[in-house]
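Only one protein chain is missing; all other protein chains are in place.
Coming up: chain A.
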Amino acid sequence: MPGLTSEPDDLAMVPVSLETENQPVVNYPLRHGLKSPIHRLSFSWACGNTLRVSVFRKPQSETADGEGEAGGRVVEVKLSNSGDEEVDAARWRRMAYSSVTPFALLQSRKHSLSAASRMSLDIPPYKAEWWEHVIEYSKEISSLLSDQKPPPKSIIEDAKSVVNEIAAPVCLKAAWELLEIFYIDKQSQSWIPERLLDWLADYNSLFSGTLPTIHSKLVDFQQELVGVQVVEDDPNYWDAMSSALAVGWLETVVKLLRLHGSYRFDQLSSREAVYLFYRVPKSITLCVFCLRDLTTGCTAMSDDKVDFLVLFVSHCSSLASKNGLVEAVAVLISKMPRMRPSLREDNLGECYKTKPDFMKAWEKWRTQISKLDCSSYWLQCDHRQTREGLKNLIQIMLGNPTVLSNATFNWMELFISHFLYVRPFTAGLESMHNSAKKCMQVKPASIPHKLFGLILGILGENTEVVLAECSRSFGPWMMAHAVELLTAGSTHAEILLHEEHSKLGGVSIEELHRLVYAQVLSSHALTWQIAPIYLTSCIKQGIRLLENLLYKQPVQHSQILLKSIEICRLYELDTINSNIMRIAGVHHWKHGRKGSGVFWLQQARDEFRLNRIAKQLFDFVGKSVSDEGFKQWEGLIELLGSESRTAGGLEFLNKYRDFRRSLLQVHGDTPTDAARNAAEALVSLMKNPSTPQRFWLPLLYDSLKLLMWQERPLVNVSQTQLLLNKLQELSMARLRPDFVEADLPSDALSSVRLALATNLGRAILEE
């Protein structure tokens, strides 16, 4: 369908850019599967960023072709996914869960440090400590971004394997590392170019999908290499080496050089070779062997010996010229000075920690290269491809811009090659940015990669661009977590991210990103539980959003109810806690689980509803109910208990329950004591002002057997008079229009009156 994007990007759209009004509207398809024309739509937001759209078909009378088709469909649209299409849902959830702990730990450390330093983390001792925490956080997040394992190392190394395949590299990790390099890792500030070089070595393959890269070139060449007999005759062999050298993959170049035909007669052991090197230096062949062992073993070779080698090669005899040149170049490559504290495993070069040492070594190295370049011996090398190929490698090392440009495929590679060979002493973001811009002019990218945008933003020291690129390309997870790196690493970023925006209701960008991420988490039943961690780190608007989130949980599921309550208790959200328990209570009550209903309403301290329930229980009063019914009723009274004292009428119900219970125990043959207890309970009930008038007659009617107790009167004179008075009062009340007649036999009143009168007579006689 024209105008529709086939792969919808992430829509966790945060307005970080100031230019959003000019951005095109994103189109999302809403695949409903109905064949007939659509009549109308309606929608509803579900939790988080999920939208549910009801698509209604035109009624059948209006359209003939919709025979037998559904009346419509409800389509669920998740507007925010992981934010990175290369990460699948399960993996994304794993990542979301594992990043919670580092994030929460950092937040708690921030709180305690802020408290200790009285709100300012800029004071030196706190700043240093904070820095340590951020570095630790960054490393932890970075480590969880890739669960890749290093490829198993084969015992017999494949000599023709030049490219290491990284298992499923992710842009997210590449982006995170970039931020770490430029914002957090202050120790590496002096050797940023080298870190970028490492970074490109790790992630060059990421660009292969959209751009030509050296990585893809090497992969192609490696496949070709299996079938090649005389490798040095293949122009691709030399091209691959110059490309790898241009971006500083020295070990790859040296490994490839070893495949050169001049090494084919290697027979001597390394010990002999070393020995021969010192004893018989004029034997060219032996010298080559020896050097090879020395270089591959990475044993220290003094500069004197390199000088000697260059000199030696320049004067060696024609027979072995080729071998000597190849080895000389290999040695020079492996001796390249590097401005960094240490090398990674298997990497070649010589490290220099300080700039003066590095500069000195660099000058010397370049002089050695120049010497070799100017050697007249090149004329005697009869293998044209070798001669030209090696010359090309030398030109790269000498920083020839044209050769560098030819050897690289995109501006990023050219940019790195410039660091290595053209401006090795580049420092500062501004000069790096200028260099990057120049490289982009030379090699403009037709399809800009999302990581390029980020690099340019960082080099240009433009926090807005960095934020916009992160948000657009790497989604809400990145934004919520990376903000800590930006604020720690740049004052400008800190101001920008912590500034409160009145146009957005007083929220800062930092908080906004966390809110957005929390909404993404809220969209899924398996991740909503971690959203509170992020929401509670938002002072301004997080708590309310958390309340909204909790309110939307389906609390009729007990697991969800318990989880919600746990969250409420943890963050002291009492109002919403009561609300959740109230919803659960009402749900259970209405579904016939009265006990659970009362329990949860009590937990919610909902006196209002408990009162109403108590009132419903009044309906039992005076009714002849089955034993089962009474037990249920009794259970509810028990549950309502004495805890909710304010629940009006509960006092009466409790008393009534006691009375009813003792009355049930009274039979014809019951001892008089038990009957007397029941009579006492009756009198107490009738005396009590909380006993509603409408129950007076039913109570007395129920107690007829007590009032007419055979053995002796159970109610004394004054008590009987009290009961008679109540009866009189009742007769007066019957005259009022709002009087509700109890559901009793018509002779109930006269029976009670007669019983009371008889009892009075007997009581008087007894007294």
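Everything below uses one rule, namely that a contact is a pair of C-beta atoms (placed from the backbone, for glycine too) under 8 Å apart; a residue touches a chain by one contact, two chains touch by 3 or more; residues count from 1.
We take it that contacts and distances are computed from a predicted model.
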Task: Protein that the absent chain corresponds to, by UniProt name, given "GPI ethanolamine phosphate transferase 2 isoform X1", "Acyl-CoA dehydrogenase family member 9, mitochondrial-like", "Anaphase-promoting complex subunit 4 WD40 domain-containing protein" or "Proteasome subunit beta" - done: "Anaphase-promoting complex subunit 4 WD40 domain-containing protein"
- [ ] Out of A:Gly592, A:Pro671 or A:Pro689, point to the residue that touches the absent chain in the complete complex.
- [x] A:Gly592
Task: Contact partner of the left-out chain, one of A:Ile565, A:Ile583, A:Ile637 or A:Leu714 - done: A:Ile583
Task: Hidden partner chain, touching residue among A:Pro341, A:Gly506 or A:Gly635 - done: A:Gly506
Task: chain A, residues in touch with the chain not shown (by the definition above) - done: 1, 4, 8, 11, 13, 15-18, 20-21, 23, 25-35, 38, 40-56, 59-60, 69-79, 81, 501, 503-507, 509, 515-516, 519, 522, 525-526, 540-545, 547-549, 551-555, 557, 560, 575-576, 579, 582-583, 586-587, 589-592, 608-609, 612-613, 616
